[in-house]
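All protein chains but one are shown in place.
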Amino acid sequence: MSGPPAAPVVDLNCDLGEGFGIWTLGDDDALLDIISSANVACGFHAGDPNILRRVCEAAVSRDVAIGAQVSYRDLAGFGRRSMDVDATSLTNDVIYQIAALDGFARVAGSRVRYVKVHGALNNRTVHDEHQAAAVVAAVVAYDPALPLLGLPGSALLRHAEQAGLGAVTEAFADRGYTAHANLVPRSQPGALLHDPVEVARRMVRMVMTGRLQSVDGIEVAVSARSICIHGDSPGAVEMMEAVRKALIEAEVEIRAFAP
Amino acid sequence: MSGPPAAPVVDLNCDLGEGFGIWTLGDDDALLDIISSANVACGFHAGDPNILRRVCEAAVSRDVAIGAQVSYRDLAGFGRRSMDVDATSLTNDVIYQIAALDGFARVAGSRVRYVKVHGALNNRTVHDEHQAAAVVAAVVAYDPALPLLGLPGSALLRHAEQAGLGAVTEAFADRGYTAHANLVPRSQPGALLHDPVEVARRMVRMVMTGRLQSVDGIEVAVSARSICIHGDSPGAVEMMEAVRKALIEAEVEIRAFAP
Amino acid sequence: MSGPPAAPVVDLNCDLGEGFGIWTLGDDDALLDIISSANVACGFHAGDPNILRRVCEAAVSRDVAIGAQVSYRDLAGFGRRSMDVDATSLTNDVIYQIAALDGFARVAGSRVRYVKVHGALNNRTVHDEHQAAAVVAAVVAYDPALPLLGLPGSALLRHAEQAGLGAVTEAFADRGYTAHANLVPRSQPGALLHDPVEVARRMVRMVMTGRLQSVDGIEVAVSARSICIHGDSPGAVEMMEAVRKALIEAEVEIRAFAP
Partner (left out) sequence: MSGPPAAPVVDLNCDLGEGFGIWTLGDDDALLDIISSANVACGFHAGDPNILRRVCEAAVSRDVAIGAQVSYRDLAGFGRRSMDVDATSLTNDVIYQIAALDGFARVAGSRVRYVKVHGALNNRTVHDEHQAAAVVAAVVAYDPALPLLGLPGSALLRHAEQAGLGAVTEAFADRGYTAHANLVPRSQPGALLHDPVEVARRMVRMVMTGRLQSVDGIEVAVSARSICIHGDSPGAVEMMEAVRKALIEAEVEIRAFAP
């Protein structure tokens, strides 16, 4: 098909709804004004029914897509501790979480439109074939129209593709990349970026060219349909605002990937 | 419309899926062969995702209607302790539970078809207008086509009717009734019935005539679209089998009330 | 015994350790520099083992007395929802909490030195004889040398005295009092005081004279061995610092009530 080239487009996603009961985390309202996709905690690592409802309604009112941010069942550890959950239990834990959030999304007039994996389960499903397959099995069972948002090259996205699910990649605005296009481990220099101007410039460049400069100064290919910022880090809101502003100035369309 | 009179019809309901993790309670499989409606625990007083999935699939395979048995959030107390939950939180707790179970019902090829309130929340919503209204608000928000199954004369069913929900009454096969058609309190003689033959005879009579003999020997009007037996009491399965057999012999149709 | 009159003495207490997992609440370190007694959450409404350990060690390093702040088992509701817990379960829930905290107090080189009741359980044991007796039974069983810190006139302190426990009363620095020496309900004007200077002046006067001005302008007798400020309200630290400074200037000794 000929015609003018499509305008570049990217999604901005962030973790939301990660308080519990009396406890709060992050500035959900400020972030909802910036992002196009909200990864909403479903109650297993964070999030209670009041929070799920409030975030879903706020997301819908701003036309932000709701995604289920599924996790191990571990409130005390915020889902950040790898667990040897058997495949059947993991599949059912994920179905439970997607479905619970989907209830609030529907009450708010929308639906869960994608799934993202949180914390230790996300890290583990980069390599763990069994747990990756178990998460994918949950999405297939619940609604095979839901795409999975995840790390490029992960077992999770590979299993998603093999199962016929949408597999959407994300880049991390506030993280350095190695020469092999992996994230610089948090224990090493250059892992975390703090300058909103630099971060915004990098993201515009990645969207326009599919390239980033690695921590070693080498150009690496990083192609992502979505950009993630962590909402609970200091300066997160400012950084995300800078990224959003720079993208708009570069005439990049900010749009949720999920239909 | 003229024609032969409709055959009498009644539903048999029972609480199911009330284990948690390694722990089991009741004989779900035996009860599913007897009942027409399963009140499935949703995870707040009992039930974990593995159990929800298993019970939903077993219910669907036997053509038993799945109902959401919603509760206070109280695993340690099995939902049997009245709690002063504010209306907003209660509404959202109920939405969360219905939605989570509905996910497994849909995975199994069906849907949640009604809502029943468990334990202390059920007792409290007999009189507590605020909590009754909060539960009803949850059903209205989630799906106003879902009927509520509950106690005749309860605030819960009154609020359900006022909100335009279906309000379905139940009788208790294994409980004695007072001359005012209330349940004999558990602390008094005649509260619990144990003889399967007598229980079965009473239930057939109630379905055919709308009448029961009270603990005082007086005839009282008890009209119920559904009969409940508690699955975790000793002899529950035998009693329910006797009721079912007697109803079938009396040519009563056993059929779920929910469409 | 003759001699110079004893210097006036008072205790300053505050709720601490009320985060959970990743979530924080209040500024424990700042408050520990001000108070003489720390009501430490024990894990049922807030507090996890890491927090218990950290707060106990910080309290011991500042010579602040550690008290067990016991609650209903209700993380989702922060212990602020009244629950119909039976007496046996409540007694055992309280023993469990005191004992768990006592472990960390001993690891830090001290002991739990008193018990305070949190939230809805505190409100309920003002009037509920059964629950008040159940809490007292727990302290008697665990260690009858532990005093209970509570509201003047409460069933809780009455049962404590009858059981031979120490019963220590507290006043609330940031709350208005009625002409009957009760707290002004939060829904009414004058319930909450915000001016650190006024609050400090009132507390000095209460300690020196046993009197406070009520919201109606009437003098009322309020005698309390301990003064409580809520650490999670905005300005709490500033207000408590003002109270502490004013007490020291008035040559009141700030000292824990528990031996």
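Every chain is named by a letter (A, B and C) in the order it is written, and numbering of its residues begins at 1.
Note that a contact is a pair of C-beta atoms (placed from the backbone, for glycine too) under 8 Å apart; a residue touches a chain by one contact, two chains touch by 3 or more.
This one's a predicted model, so the numbers in the text were calculated from it and none came from an experiment.
Of the listed positions A:A120, A:L151 or A:L212, the one in contact with the omitted chain in the full complex is A:A120. Per the touch definition above, the residue from B:G17, B:G77 or B:G166 contacting the chain not shown is B:G77.
The hidden chain makes contact, of the residues B:D15, B:D28, B:D48 or B:E170, with B:D48.
Take subunit A: the residues that touch the chain left off the picture are 73-74, 76-77, 81-86, 89, 120. With the whole complex as reference, residues 19-25, 46, 48, 75-78 of subunit B touch the missing chain. For subunit C, the residues touching the absent chain in the complete assembly are 43, 48-50, 52-53, 88-89, 92-93, 95-96, 98-104, 106-107, 141-142.
What we mean here is this: only the chains that are shown with their structure count from here on.
Here the spacing of subunit A and subunit B, counted between their Cα centres, is 41 Å. Multi-chain contact residues of subunit C (touching two or more other chains) are listed as 76-77.
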